[in-house]
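Removed from the display is one protein chain of the complex; every other protein chain stays in position.
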Amino acid sequence: MKRREFIKYSAGSIALALLGKYVGGPVLGKIAVDETGKSPVKSKTKEKARAIDGLGTVADPSNRFGLAIDVGACIGCRRCQWACKESNNIPDTISPPWIEVFQLEVGQGVTGEPSLEDLRDGATTSYTKSPLAGKWYMPVACNHCDNPPCVKVCPTGATFKDKDGIVLIDYDKCIGCKFCVVSCPYTARRFNAFIPEIPPEKVNPMVPLRVEGVVEKCTFCVQRTRRGTLPMCVEACPVGARHFGNLNDPDSEISSLLNSNPYFQLLGELNTGPNMRYVTRGKKWIK
Amino acid sequence: MHEAASPMWVGYIPFTILVGSLCLAILASILVKPFFARTTFVFVGTIFFLLSALIAGTWAGGMFFSLIIPG
Partner (left out) sequence: MDQITIKSREERFLQPIHKQPKSESKLSPREVQFLRPILRTGKAFYVVIPALIVLVLWVLYAWYTQLTQGLSVTGLRTPVGAIWGLYITNFVFFVAISAAGIAIASGIRLFKLKDYIALARMAELATIFSLMMAGMSIVMSIGRPDRLFNLILNFPARLPSSPLIWDVMAVFVYLVFAITYLYIEMREDMARLVGKVKWGWLYKLLLPGYRIGERHRIEKIVFWASIFNFPIMFMMHTTVGWIFGLQVGRPGWYSTIFGPYFVLGAILTGMSVVVILAAIYRKAFQWEEFIRPVVFKGLSKFLMWMSILYLYFILSEFMTVTFAGPSGEQAVWESLTGGEFAPLFWLQNGALVIAFLLFFVNTVFKKAFRIGTTVIASCLVVFALWIVRFLIVVPSLLRPFLPFPTGSYNPSWVEWSLVGGVFAIEILLFMVFTKVFPIMPVTELMAEEEEGNHA
């Protein structure tokens, strides 16, 4: 009796498995057909291009990219925010876009770094005119940390810190759990709750298009910086407040800027190792 | 800023405790009777069957959702 039972059960399970694979699969493919007549079950894996930041570029491990923003020079015009949005296929439904600019009181952060109390009282993102007397402006985006909490917590490894220091996202791996969004102390990451729609004439072919349900953020314009040009936010700044470069290179502009000026970083005590530095060289009230 | 990421081995602690306890339970069931005892097979076999069913179910669930989600 035991042998018969065993043969019965194993034959049954093998038959079921084979049925599922060879009959169920093709049947499912035939039933689920979209309007072009193609089966989405098959077409998804075969036809779409890979959606990953930095596709087609190579990371140079001798680089260590960083961004320095001169908060004395910044006039809060938000041109960096808009240039970033236009050139990185950010839909209108990601709001605010990757960069957000805060307006703070001059009394706050006299020594440079605003404390958390400074940030909480009187800081705002909803100013309409700038620059105003008695205010200073601080743009914030992803810090591309050396010890990024978002990279640590990602369950699929969709977000990763590449060899040249940029924290990037593989949009095909992302399952949209939003753990990275909640773990970022700088609230730098954005989630596509809406289906992103960008008019075809505004699409930048160098930047992957994201689908709904995945997370995105500032990429230091990896499609530009790995090809030798500057990020869009740096180029768009009308007062030259943003400086980008290789921190490993002692002769780069950003290294000499940071070596000769005091700077602060946000939330450094959280040990995230941020790579965005705020220089107070042109601070207007220190004359 | 110095590199101050947490050491890798820390993350294996939950894994060790969870999977270790499961393996110890299986081991204890084997010690109760020799490995080829039918009851041990039932216990261990059920565990492996359920584990593979869960993994297969995750795959099947993903396939099912991909028919509904656009993009």
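Per-chain residue numbering starts at 1, and chain names A and B are given in the order in which the chains are listed.
The rule we apply is simple: a residue touches a chain if its C-beta (ideal position, glycine included) is under 8 Å from a C-beta of that chain, and two chains touch if they have at least 3 such contacts.
Computed from a predicted structure; not experimentally measured.
Asker: Which candidate, A:Glu86, A:Glu100, A:Glu235 or A:Asp249, sits in contact with the chain we can't see?
Answerer: Once the missing chain is taken into account, the touching residue is A:Glu100.
Asker: List the subunit B residues touching the unshown chain?
Answerer: Residues in contact with the chain left out: 6, 8-12, 14-15, 17-22, 24-25, 28-29, 32-33, 36-43, 46-47, 50-51, 54-55, 58-59, 61-63, 65-66, 68-70.
Asker: Touching the hidden chain in the full complex, which residues of subunit A are there? Just list them.
Answerer: Interface residues of subunit A facing the absent chain: 1-2, 5-6, 9, 93, 96, 100, 102, 115-117, 119-120, 123-126, 140, 149, 151-158, 172-179, 181-187, 189-195, 211-215, 266-267, 270-272.
The criterion applied here is as follows: only the chains that are shown with their structure count from here on.
Asker: Give, as an integer number of Å, the spacing between the C-alpha centres of subunit B and subunit A.
Answerer: Here subunit A and subunit B have centroids separated by 33 Å.
Asker: Which bits of subunit A are touching subunit B when the two form their complex?
Answerer: 28, 32, 40-41, 44, 146-147, 152, 195, 211-213, 265, 268, 271, 273-274
Asker: List the residues on subunit B that touch subunit A in their complex, please.
Answerer: By the definition above, subunit B touches subunit A via 1-6, 63, 66-67, 69-71.
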